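The complex is shown incomplete by one protein chain, all other protein chains being positioned as in the whole.
Here the chain labels run A and B in written order, and each chain numbers its own residues starting at 1.
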Amino acid sequence: MGRKGDAGRQGGERGDMGIVTMITDFGDSDWFVGAVKSAILRVNPSCVIADVTHSIPRHDVRYGAYVLASVFRAFPPRTVHLAVVDPGVGSERLAIAAEIDGRYFVGPDNGLLSECLSTATYARFVRLSIPLSASATFHARDVFAPAAARLSKGCRIHELGEAVSSVMTFDIPYPQLVPEPGVVAGQVRHVDRFGNLITNLPNRLLELGPVYLQNRQLRKVSCYAEGGVRELVVLPGSNGTAEIAVNGGNAQEISGATGGTEVRVAIN
Amino acid sequence: MGRKGDAGRQGGERGDMGIVTMITDFGDSDWFVGAVKSAILRVNPSCVIADVTHSIPRHDVRYGAYVLASVFRAFPPRTVHLAVVDPGVGSERLAIAAEIDGRYFVGPDNGLLSECLSTATYARFVRLSIPLSASATFHARDVFAPAAARLSKGCRIHELGEAVSSVMTFDIPYPQLVPEPGVVAGQVRHVDRFGNLITNLPNRLLELGPVYLQNRQLRKVSCYAEGGVRELVVLPGSNGTAEIAVNGGNAQEISGATGGTEVRVAIN
Partner (left out) sequence: MGRKGDAGRQGGERGDMGIVTMITDFGDSDWFVGAVKSAILRVNPSCVIADVTHSIPRHDVRYGAYVLASVFRAFPPRTVHLAVVDPGVGSERLAIAAEIDGRYFVGPDNGLLSECLSTATYARFVRLSIPLSASATFHARDVFAPAAARLSKGCRIHELGEAVSSVMTFDIPYPQLVPEPGVVAGQVRHVDRFGNLITNLPNRLLELGPVYLQNRQLRKVSCYAEGGVRELVVLPGSNGTAEIAVNGGNAQEISGATGGTEVRVAIN
């Protein structure tokens, strides 16, 4: 089995154990997560398996793509991300592996890579063949896990299948200039566990002018604790985009905003 | 500490770290999962601990047995499955370890092995002794975890306790022939996270005749995506038995079926 030169490795010999992360919509009460782990460990018993989340809302490929992109580059080089939100399992949709900026992805070709690719320096893709014995309802176990485990052991991506030149992507909602001069319209992308409204406005836009949610101007702060009681504030988020929060409270409940709600910046 | 010959091993030297899976009804908001992991790592600090699920419904031994059997043989040889759904902890029920087809089980003797044993080639059992210091409410930490960790390091099962000739099992609901000629009556065993109805009808029965749920004949498909909008379809499941699903929807919600609902095959 081929191996990349050691130059690109981190962590010395033990790093050779390999890291596979899991990002799925499998939930945590079925046997699915265990079955995928078993298929990885059968090929690479020393693999470090890092659960990222199994609680992607079922079939929500867009949210899966968001979470995947949020952690993709943060893991060490050669990490394999097994990301499976796969309503089309067993259909004509391709099973793929990808190498993007030194990390790997294995999963369905249904748009999960859209956000990773939007900022990629380089990428290449291969199509995984589906063994006849694979269950048409569980490619994560029968196709993706074995491929991920092989990559984690040093297998090169071109050994896994035939190259393909592109993969499916969907449009990512970027902030837009609107007819009113100097106004940038973004939106809430996601509400996190704490009720914070994660927008698609890059943090640096916060310096350019006031931010409005539902026609209300938001005070800018630098950390949650600076907010007042039940006060909606905006601050730079840890994922690169601005978030709207309430100190010790829940911005979603207090604002009623949700995914898709518009958030505006009036450039000074 | 005794070791089996290397012949039965997979994965070379690093595989010696050992794998322990966890299947419990401990939930994920208490300190129980952490306490069990600490007890494993104290004995084998290099152990690979694979969380399968901690969300077995509390005290639901039958569902625990189903999940355990679903992953038992899929993990590499010598994997130790620590499965604990244990309403009788601290009572007269035995604490046991088992070796079945090259994998290990450690847990209470309350039927958790029923489904694994129904397809076993060979099995042997030992009774674990309960240290005086063990808490009568937490054998997972004080009895099962140390035993699992010792097995993961290469300890032989007979070193853990006195052999016992059998363990508790409960009846598994297999499909039945019914008075109507050529009809096999199975049932829904379980509803998965996606609302799919997992039956106890072996996949191969699908080829023998039409399948009926609540007197409605179901169209047979080979993957979820072949189903129509809100159409209940039946297809071969990844766990060896047929499942009833709705493409992009929730078969449980649409059918109203649940665990125990009858599913029939009319053999042609």
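The rule we apply is simple: a residue touches a chain if its C-beta (ideal position, glycine included) is under 8 Å from a C-beta of that chain, and two chains touch if they have at least 3 such contacts.
Quick caveat, the model's predicted, so the values are computed rather than measured.
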Touch with the omitted chain, as defined above, among B:Thr21, B:Asn44, B:Asn247 or B:Thr261: B:Asn44
Can you tell me which of A:Val52, A:Ala136 or A:Leu160 touches the chain that was removed from the display? A:Val52
Touch rule applied to chain A and the missing chain gives residues 10-11, 14-15, 17, 19, 21, 23, 28, 48, 50-57, 66-67, 70-71, 74-76, 79, 192-194, 222-226, 235-239, 243, 247-248
Hidden partner chain, residues of chain B it touches: 17, 25-35, 37-39, 41-42, 44-46, 49, 51, 58-59, 87-91, 93, 135-138, 141-142
